[in-house]
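Shown here is a partial selection of chains from the complex, left in place.
Going by the order they are written in, the chains are A and B; count residues from 1 in each one.
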Amino acid sequence: MKTSALALALAVLTACAGMAQAESNVTIYGVLDAGLIKNSGGTLQVGKGDFNRLGFKGVEDLGGGLKATFRLESRFQPDTGTTEANGQRPLFQGRSVVGLSGAFGAVKIGRDLTAVQDPASDFDPFGFQTVGTLDAVTGNYMSDTSTASSGNRFSNAVFYSTPVVHGFQLNISVASKEPLNGVPIVKSNPYSVAATYGGGPLSAMLGYERATNEDTFLTLNGAYQIGAAKLLTSYSRFQRVNRVHDTNWLVGADIAVATGAVKLGYGQVKPENAGASRQASLGYWHALSKRTMLYTDASRRTGAGSSGTAVDLGIHHTF
Amino acid sequence: MKTSALALALAVLTACAGMAQAESNVTIYGVLDAGLIKNSGGTLQVGKGDFNRLGFKGVEDLGGGLKATFRLESRFQPDTGTTEANGQRPLFQGRSVVGLSGAFGAVKIGRDLTAVQDPASDFDPFGFQTVGTLDAVTGNYMSDTSTASSGNRFSNAVFYSTPVVHGFQLNISVASKEPLNGVPIVKSNPYSVAATYGGGPLSAMLGYERATNEDTFLTLNGAYQIGAAKLLTSYSRFQRVNRVHDTNWLVGADIAVATGAVKLGYGQVKPENAGASRQASLGYWHALSKRTMLYTDASRRTGAGSSGTAVDLGIHHTF
C-alpha cells in the first residue's frame, strides 16, 4: 500500500514536472539595476550600476548529449525606459545567437560578446558595474568600431568554445567581412581568441583579438582566491591600426563579508602619446538575497582624461 | 495509511507549486485592445480604446516582509504593431522600475507614472479609455514636457508610497534635474505628491505636481458608490509657468449592469484666455469574461477646440 501511494506520488510528481516543462521552451531572465549617481561637478542623477537586460533563452535536448540553444537579450536604460544609447542600439543588442552544444564543445551563430570580451569582466573587481569599475581591463579598445557604442561584440559572427578540459577552455569568434552599419570591413575577418583556465583558487585568461577596423588587442588576466578575498589583476595592450598603442593594467580585490562583499581596485589606462588616466575605487555590495543587492561605490579618477570623483547608491535585482 | 497518502499528496502538491514557481521569476502581462473608430468628418479607422501593453514584472520575497519588485512595460499600437507615437517613444514607455516594498511602504526607481497621474484615471468614468474618455481629469497638463507625447510620466525619478493606513496613502515622486531628450530641466526638481483615500463607498485623491518645465497642477477627485452606480467627479487647475491657467472638471457615472457596465460623463477644459471645450460621453462595456470585453462608446465635443462626434466599437483583452 505504502509503496503504491509512494509510486503514485512519484508518478504525479513526474507528470507535474512534465507540465511545468511543457509550459514553455523559453526562460525569461534579466537584470534590473538602478540607483543614484553623483559625479563631482555634476547634478545628482538617476542611472544604472549594471547593464539592464531582458532576455529570452532556451535549451533543447536533442539526445546523445547534443543540445540546441538560443539566446536573445535586450539591453535598456532603466531611468528612461529606452534601449541603450537612447534607442540607437539593436533591439537584441546584448545577444542574438542560436547554436548547438555537445561533446565537441559549443558553436553559436549571430551576435554576441567576443571570445575575449565575454570573460574579461570577471577580472575587474566591480565586474564592469557601478562607478567603481576601473575601465582598465579593455580600456579604450573596441571590438566593433562600426558604431560609437556597444563596441565589445561581433555581429555576423560564428562563436566556438571547446569543452573544458582540466579547467582549460579555448574560445574563438570569427566575424564575416560584411559591411556593418554602412562601414565596410576592408581587408580581413575580425576574430577573437581567448584561452581561459579555472581550477581551485586560480582563474586566468589570455586573449588576442583583431577588431572590425583591424585594431588589435592583447590581454592577460588573473584571479586568485585567498580565504574570503579574491585578488584580481589585468594587463592589456591595445594596438591601433596607426601603430599607436595603449597599455592598461589594474589590481583589485573582491572580499566576501558576512553581509555581501567589499570591492576595491586601482587601474591605469596609458595611451602611448598621452598621459595616463588612473582610477581608485572602493565599494560595498550588500546582499538582500541571492538575486537582490544594494550597493554603494566611490571612485576617483586622476591624470589625463576626465578627473574627478563619483559615488553611487543603488539596487541590483536579477530575475 | 490514509494520512500517509494524504501527507504524500500534500508533499507532492508543494513540490509542484515549487516547480511552477521555479518556472520563472517573471510574470508576463498586458492588454490588447483594438476596434473601429469613426470621428465626424473622418474615415472609419482601426484604432484602440485602451493603451496596449506588454509587460514583464516580478516580486521576490526577501523575508521579514521585505520584497524586491520590478516592472517593465512596453506600449504599442495594435493597428500597426509599432511602439507608441510610431516608434518615437521608449521601448519601455509604460514603466521601467525596480524597488523594494515592506512595512515602510514601497520605493521604486526609474521611469513610471507620477504620483498624481497614476490614480487619476480612476476618476474618469471611462478610465482614459475609448472615445468616451472626457480628457478632463488632467486636461492639457503634462508632467514631462520634454517630449510631445507621453507627458504623464517622470523619467530619472524615485517613487515612494507609504503603507495604507485607515484607507489613506501618501505617494511622492521626485525626478532628477538631468536633461531629458536634450531639454534641460532648468531650476528645480520636478515632483508629484498625491494623497489617496479608499474606504467603504468613498474614494478620493488630492494631488499637486510640478512638471519638468515648472508648470504646476492641482487636482481634487472623488468617487462615491451608491448601489450599482459609482458617481465620479474631478476638478483640477493647471498653472502654466507664464501664469496662464486652465480649469478642468468632470462629472460621471459608472453603472454596473448584469452584462457589464454603462458609462456616462460630462466634462470641461477651460483655458484662462480662451473658450471652454466640453464633452459628453456615453458607453456600454459588455463583459465576456473577467479578462475580455466588447465595448461601444459615443462622445460629442462642443465649444472651443475640436468639435464633433466620435463613436467606437472594439474588443479589450487583458492577459
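Keep this in mind: a residue touches a chain if its C-beta (ideal position, glycine included) is under 8 Å from a C-beta of that chain, and two chains touch if they have at least 3 such contacts.
As the structure is a prediction and not an experimental result, all values here were calculated from the model.
Whole-complex tally (this structure file, single sequence, 2 chains shown): 3 copies.
Operating definition for what follows: only the chains that are shown with their structure count from here on.
Chain A and chain B, compared by their mean Cα positions, are separated by 37 Å.
Those residues of chain B that touch chain A in the shared complex are 1, 4-5, 8-9, 11-12, 15-16, 19-20, 22-26, 28, 56, 58, 60, 62-63, 66, 68, 70, 72, 90-100, 109-111, 155-158, 175-178, 180.
Residues of chain A touching chain B in their complex: 1-2, 5-6, 8-9, 12-13, 16-17, 19-20, 23-24, 27-30, 32-36, 43-46, 54, 74, 76-83, 87, 91, 288-289, 291-292, 314-315, 317, 319.
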